[in-house]
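Heads up, one of the protein chains got dropped from this complex, but the rest are sitting where they should.
In order of appearance the chains are A, B and C, and numbering begins at 1 in each one.
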Amino acid sequence: MNIIKTLSQNKVAMVGFAVLVMLILVAVLGPYVYEGTPWKMVQRPFIPPFENSSYLLGTDILGRDVLAGLIYGTRISLLVSFVSTVIALLIGIPLGAYAGYFGGWVDEVLMRFTEIFQTVPSFALAIVLVAIFEPSVYSITGAIALVSWPPVARLVRGEFLRLRNQEYVLAAKLNGQSNRNIILKEILPNSLSPIIVLASLMVATAILLESSLAFLGLGDPEIMSWGYMIGSSRTVIRQAWWLSFIPGVAIAVTVLALNLLGEGLNDALNPKLSGKRES
Amino acid sequence: MSIKILLYIAGRAVKGLLVLLVIAVFNFFLIRAAPGDPAQVMAGEAGATDEVFLQQLREQFGLDQPLYYQLWVYINNMLHFDMGITYRQQMPVFDLIMDRMPATLLLTGAAFVLSLLLGVLAGVVAAAKHRKWPDSAITVAALVFYATPLFWLAMMASLLFSVYLDWLPSFGMQTVGEDFAGWDKVRDIGIHLVLPAATLGLFFTAVYARMTRTSMIETSRLDFVKTAKAKGMKPSRVLYRHVLRNALLPVVTLAGLQAGQLIGGAVLTETVFAWPGIGRLMFDALFQRDYNLLLGVFFISSAMVVLFNLITDVIYCVVDPRIEL
Amino acid sequence: MTPLLKVENLSIRLPEGADREFAISNVNYDLLPGEILCVVGESGSGKSMTANAIMGLLPATIEVNRGTIIFDGYDLVSLEERRARALRGNRISMIFQEPMTALNPLMRIADQISEVFLIHTDMTSKERETRTLALLEDVGLPDPEKMMRAYPHQLSGGQRQRVMIAMALALEPSVLIADEPTTALDVTTQAQILKLIKDLQKKHNTAVMFITHDFGVVAEIADRVVVMEKGIMVEIGSRDEVLNNPQHSYTQKLIAAVPPLTAPERISHKQSDRTPVLSVNNLYKTFSTGGSWFRKGRVVKAVDNVSFDLYRGETLGLVGESGSGKSTVSRCVVRLLDSDSGEIVLGGSPIQLLKGRDLAPFRKRIQMVFQDPYGSLNPRKTIGQIIADGPIAQGMSPKDAMAKAVELLELVELPAAALDRYPHEFSGGQRQRVGIARALAHDPEVLVADEAISALDVSVQAQILDLIETLKKRLNLAVLFVVHDLRVAAQVCDRVIVMQRGKIVESGNTRQVFVSPNHAYTKSLIASIPGAHWRSGKDAKPPIPQEVVA
């Protein structure tokens, strides 16, 4: 399709896409290459990177392989961020769709509800949720989803408000189509572009959120994650700055890749906003 | 101010208060869902205790009452502008929050102003030099800062500027043990503020730069810009007089939204730089199960969001004559 | 006479990937002092390109490939930007199509006008203010003192266009470029603006380059005419030559497509002995905006006691300017909007209160064709799905519905191959045909056409009108034709209803209304039609060439 073509011409977006594909590959295949567990203490602690060829990125405070940690960390970062984004979409899209499509008191009620979630500072809420339900992949994913759906609802509502008076929607009404059909088949497919763009940015934000939580010690203790790696080596930042530095770069690169892809998608899907076409 | 605006503000305030009340109730139950209670935490720190002591603490805090009664007491107190007493510090919650508020306001305010000024400036430059090297440089920098985890940036900044270069203090708000007064105090707080405000601000600078740039580019495609050009105006003047003000409208909205969120959202920065603010207070209150304090912080920061949204709307209405409240 | 402005061999290249290489190629024309030169063409003809090149308003991706634009001895194409700027807004100025967006929404009117003085003169602020006030008076704005302090959104479209004109003429330029300045305006406002431009042009002896798609406007104001087709100048000549004796086939086609103003004599139905298929009785609808808990919003009576009957086999025109409530009536009638009170009787049954399932069977009997050929088809669905969806929703099997879609495509003269293609692959006229096919898929009794042709180029308009006319006859449809273009109304409607501010001010047999309007408003409407004297129906309609599927 057109979009893929436009996107594939956007070099920067393709770089982002390539990095992302690579990360997904690492997440899926990495554990097969690096068998066992990233928690295993394999060598003496604090081996700097590029010093020992078996442990390319060195070892951490307990003598665990940093590279193995990075690889396993890719998994959790991507998993949590994708799943939480999907959940946020599953909450936000129906809510926004109903509010925007029906308007009136439905809109009023749903938007007040959304407002509640938007009013509470989101990161603080995420912290509280994770702490209360005790850190685990589930509570972290859930908390991130729970604080990130309101923008989706707002966006979808806006799109539905805009599209519900489009003539093809009116035509569908005149055709006697059900509201469900109109929402799902007429309006939703046409509001997908901005949702996709938002979703790509939400994945990026979710990665940052997940790592921030893990940094604060609110990560799943069973799972090696980038945020955990930074948080746990923070106390030794003077002796071994690379232990905090390396996972931070991993996060930045991933989030950057997602942002580049998101920008590219935005250019491809919303030509109005793109810098490419001026007329 | 006209009656209309006052009525509007009153209406919004009432709605906002309702939202806040719902939030308070929601938070009340949320926090009670957490395992353990404040008595256990305090007893836990003591290292040795027994049921008698725990019970004494619970009675003192009113935690021995049924939950619905505690909620009623809490809401009732709230309606009388009383946020209760912190369990740990034995101070009125409101006083404690107000104690910490200046630090947070200083940090977030500085970061906010800094990021808004820098961000808008960068965005304008990028848009003015659209598709030339300054645009690319700013866009790339903005993207990178946007993608970098805040806490990590903070750590790296403190490593570089405090540890290796020893230019700036890496934690706290004032030099400990020094009793500065007057300008010395201002200077002292100022140098402590640099790193936290800069790292917190950088992220938002990136946000505003990106937004301003996009908005400027979009606005410069609008018809009235064509009109301005057709008048024979210099491009820089067109940019400044016509594009900028219009382009800033969405930035104002975003800024207002974030200004409110910033109050409760600086936990990470406050943690890394040991800044004695609200975010840190919240974090500690959470782990100490200081229910009243935690609820209080949430209430105040939510109220800030409501307040800032309202202020944004009013500003918007002043900036954009089309908007009628 | 020495030309003021000389366009020579001008070619402008489009960026790669556009539908053609040149926006315009090899364009040559002069603009003489004191004349009004109309540049005419359909959308995409490149008629505005030259004007943008003159004003230095070409987008960065588009550049002049070849040729010169000589003004005052300088070639504007190669002139240094700083010196070109000194001319803009000063010696050459321009007004645009969209009065709603052409003014900076955040600046007061006075500031926007006096900016011109600020840029090009060294007047004091006092002088600037006096001059601005004088200009506002000149362009006939009411209460100029108050206007000075007003913001654009507080003005009507016509008023804003007057502000634009004031701004453009502030320094008495020798050339005024007007790019479709009246297209977005209602017909009465258009007449006023055209008159204003003409008056001011006479007064200051300004040369005007007037870009338009509307031959009525050309007939009204042009001295000379340039006709553009796909970037090529196909004809140039005096107004009378071009309008009455067009040489190029394209010009001929365009002119032939302009509906004559006079309504033809029609067989009048004996309405008394037939039952109307649709009756609307005492319909009311109000809109309120901007209300909140503490305040009442503004209330607009969009439909105010409207009643009419519609019979099978006839076309009833609903005419009026924007805001007259004609579209609201049509949407109430098809039950896209709920009316406040009154009765809508379809085939004997009142339908104004029905909801959901009860309404569904009536949906089939009254269908609508929409205005926007781009917005009325779901871009994510194939043409086949779009047409078949309705019958499927009404219970037809998908297979039958598809078969029916094929039939319908044939009916609206589209090839069956269109079935699996998406809307973006079709032109505006073709899409409108799809829209008609969709409406007909239910075998309706009543077809409501809501400005169904107003977004189309004039040559395509004629084809769609013909199609509707043919279908009406073939299927014995009752057509409610909502239209603002009185020329079109005159041609296709058996009866017309004229609406103003929600009320019906006049109704009757089309010819009768056009020949001897009773109501003052109807009279002013008809008097405002540009070029009313031209093509008043004495000459026969030439045959319309068929559009071919891409």
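Keep in mind that, in the parts below, a contact is a pair of C-beta atoms (placed from the backbone, for glycine too) under 8 Å apart; a residue touches a chain by one contact, two chains touch by 3 or more.
Keep in mind that, in the parts below, contacts and distances are computed from a predicted model.
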item: Per UniProt record, name of the chain withheld from view ["ABC transmembrane type-1 domain-containing protein", "Membrane bound protein complex subunit mbxH", "NADH-quinone oxidoreductase subunit H" or "Peptide/nickel transport system substrate-binding protein"]; value: "Peptide/nickel transport system substrate-binding protein"
item: Where the missing chain makes contact, among the chains that are shown; value: A, B
item: Touching residue (missing chain; options A:L62, A:V106 or A:L184); value: A:L62
item: Absent-chain contact - pick from A:A99, A:L188, A:I237 or A:L261; value: A:I237
item: Touching the absent chain when the full complex is considered, from A:P45, A:P94 or A:G158; value: A:P45
item: Absent-chain interface as seen on chain B, which is shown; value: 34-38, 40-54, 56, 60, 87-91, 96, 99-100, 158, 162-163, 166, 169-177, 271-274, 276, 280-281, 284, 286-289
item: Interface with the unshown chain - residue positions in chain A; value: 37, 39-41, 45, 61-63, 131, 134-136, 217, 219-222, 232, 234-239
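To be clear about the criterion, only the chains that are shown with their structure count from here on.
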item: Pair of chains joined by more contacts [C-beta pairs], A-C or A-B; value: A-B
item: Chain B and chain C, separation of their C-alpha mean positions in angstrom; value: 50
item: Rounded Å distance, chain A centre to chain B centre (Cα mean); value: 22
item: Centroid spacing, where centroids are CA-atom means, of chain A and chain C in whole angstrom; value: 46
item: For chain B, residues contacting two or more additional chains; value: 15
item: Numbers and ranges of chain C residues touching at least 2 other chains; value: none
item: Chain B-facing residues of chain A, complex; value: 112, 115-116, 118-124, 127-129, 131-134, 204, 208, 211-212, 215-216, 227, 230, 234, 237-238, 241, 244-245, 248, 251-253, 255-256, 258-260, 263, 272-273, 275, 278
item: Contacting residues of chain A [partner chain C, same complex]; value: 166-168, 170-178, 181, 185-186, 189-190, 277-279
item: Residues of chain C that touch chain B when the two form their complex; value: 55-57, 85-90, 93-94, 96, 98, 101-107, 115-116, 119-120, 151, 153, 164, 167, 290, 292-295
